[in-house]
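Heads up, one of the protein chains got dropped from this complex, but the rest are sitting where they should.
Chains here go by letter, A and B, matching the order in which they are written, and residues are numbered from 1 within each.
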Amino acid sequence: MFCVPGDRLCVADDKNLGGRGTFLKGSYIYAALAGKVNIIENKDENIFEVMPHGNFVRKIPQVGDVVTCQVEKIVSNQCKCLIKCIADSVLKQPFKAIIRKEDVRATDKDNVELYTCFRPGDIILAKIIGLSESGYLLSTASNEFGVVIARSENGVLMVPVSWTEMMCPEFKVKETRKVARIAIESDSNASTSSKQSNNNF
Amino acid sequence: MQRLKPKSIPSCNKNFIFTAVKDDKRIDGRSSKDFRKLSIGFGLDYGSSVVSLGDTRVMCNITYQIAEPKAVKSCEGLLNIRVDLTASMIHTYEKVVEIMRMIEKNVKDSRCLDLESLCIISGEKVYALETDIIVMNDDGNLPECCSIALLASLSHFKRPDVSVVEDKIKIHSFDERHPIPLNILHYPFCTSFTFFDNSKFVCDPTQAEEQVCDGYLIVGSNIYREITTIHISGKSAITKDVVLNCCQLAIERSKFLTNFVKLVVEQDLKKRSTEGAEIGYAPLIRESSSVLCSYKKEEIELQEVQENYDDDDVIIDLEVAQNTKMYRYASDTVGIGEGRGQNWDFIDEFQENVENDENEDMYIEDEETTNNEDEPDSKAKQFSKRSKNSNKYQEITVEDDLSEEEVQILNPPEFK
Partner (left out) sequence: MESRILLESTSVKTPFRIDGRKPHEVRSLTCRLGVFQQADGSSYVKLGNTQVLATVYGPHDTRGKSNPEKSIINCKFRLSTFSKSTRRNLHRDIRSIEISNNLTQVFDSAILTELYPHSQIDIYLEVVQSDGSDYAACINAASLAIIDAGIPIKDVVCACSAGFIDNQPITDINAVEESSNGTPILTIGMLPKDKQILSMESSGGIHLDNLNDVMDAAIEGCKSVLFIMKQTILNHIQELKD
């Protein structure tokens, strides 16, 4: 069933809930997008949602999202990045974000040298913890967050060696980074997503 | 020029305004359909007016030039309207454009002014009226205040008489021939309505109400029940019925304003024809309850004055306290007493007296001379007394029969 914004979908009560692409007004649920109406039927409740045409849902980064970003520049106490993807969806236009020095690692927060953790051009996985004047605040203070893809000073794609080092396979030179530990079960997903970002890179 | 950040309204203020509007109440005590006090003053020149609607104050000046008419309308005069909001530094250019277009649509598109009467030589020379509307203080409802100022100025304005002699235009001075007023066909006034929470609305909003409102509706109307302009914006649920209802209210308001403006203009023009009458802004600045004065002194009635202090060093005479009056100057400013004359030279005298008599108190001495602080004559006597006593200050020659104006210079400002 197709709908346009403003179409009344159903009565809003305990059984019927509005999902993505709908809004509640008075005692009815209305569609807010133009697209196909999807009814997810659970045991006690039906969730009405509208899948927009092209299946492209507009997203903006929100606190708690895991995002993929590229490092732009490093200043003494913070690292400026651009958010390129939110979870699986690639953004058309990047959002500005910063990682403060104290949010890079969970342990030994104060003695962090940013240049040994990130370099401009690295692709990072991070979590959004808040908002500041100059963009979203990110944190890599966890094992699964950190550098995913980096190139060595010679321009060759590096391979992770430990949680602090990556090695260039050609010249066998090690460089320090704060490396992300991507879980083994989802390794295939991680490699496909890293391949995808690799193409943009 | 840097702009100030607009004051953000705290959410508790916003909630208060919303809940109050539901009960038909507002912060300044008005009901939702009440308008604020309106006063209009005129300057020395014809066409210069100041309008204050509550605390919103707008000045309008009209000047004229001789110019070429537009090619399309060769026998019509020109009317240029300019709005100046720089005094209120929080407004953006967008707001200026909004108000300017509102007033232009209201006055120009509705053809309230007969522009053909401003033509001198068709196709070559016409009168071009330059209107400058200057917003002196913004406390909400600018469109209404600006439209009142503009129409008051237009009805007050007089242009010089002109005679055309063989392609030469002779402009007669005001002394030679009487100046001619403009031909105004109808008076379209703007009325603002702001909406809160779907269909609850208030008339004549203040700045705070405007900032938190959900939507607003501005209607321009005249006494012939013509709606000259409507402007709706915002997210309030305004339907056709609401619009028609508001138009009715706007027409009522227009009737009142038309009569008011005509009356005020007539009074001012009468004043000018009588000899010795005070015209212009200067006398308005002196009056405390006029359109130009920011201080509006109101006396507060005190019911009882009690002695209630523990400190023995403080000596207050109960009689003085009972005679002291309290004045309210603004919604958040109250004055106790009105201040005394300067008594700098008094200190030396006091020293002398102290040497003579330690228990003497300088305030008590003053009271012997004055019973009522407000009387200017008593103050004059005070000064004369002091100058007689102190030898050091012989150069201050203050005489007993002071004219009122001189007293005003010596005393701290008294607002009569």
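Methods note: a residue touches a chain if its C-beta (ideal position, glycine included) is under 8 Å from a C-beta of that chain, and two chains touch if they have at least 3 such contacts.
Note that the structure is a prediction, hence the values are computed from the model and not measured.
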Looking at A:Gly19, A:Pro94 or A:Gly121, which residue reaches the missing chain? A:Pro94
Which of B:Ile9, B:Ala67, B:Ile230 or B:Ile285 sits in contact with the chain that's absent? B:Ile230
Hidden partner chain, residues of chain B it touches: 93-94, 97-98, 100-101, 105, 109-111, 188, 215, 221-222, 224-235, 237-240, 243-244, 247-248, 251
Touching the absent chain: which residues on chain A qualify? 2, 4-6, 8, 21, 23, 25, 30, 32-36, 52-54, 56-58, 60, 92-96, 131, 135
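We adopt the following convention: only the chains that are shown with their structure count from here on.
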Using mean C-alpha positions as chain centres, tell me how far chain A is from chain B in Å, no decimals. 57
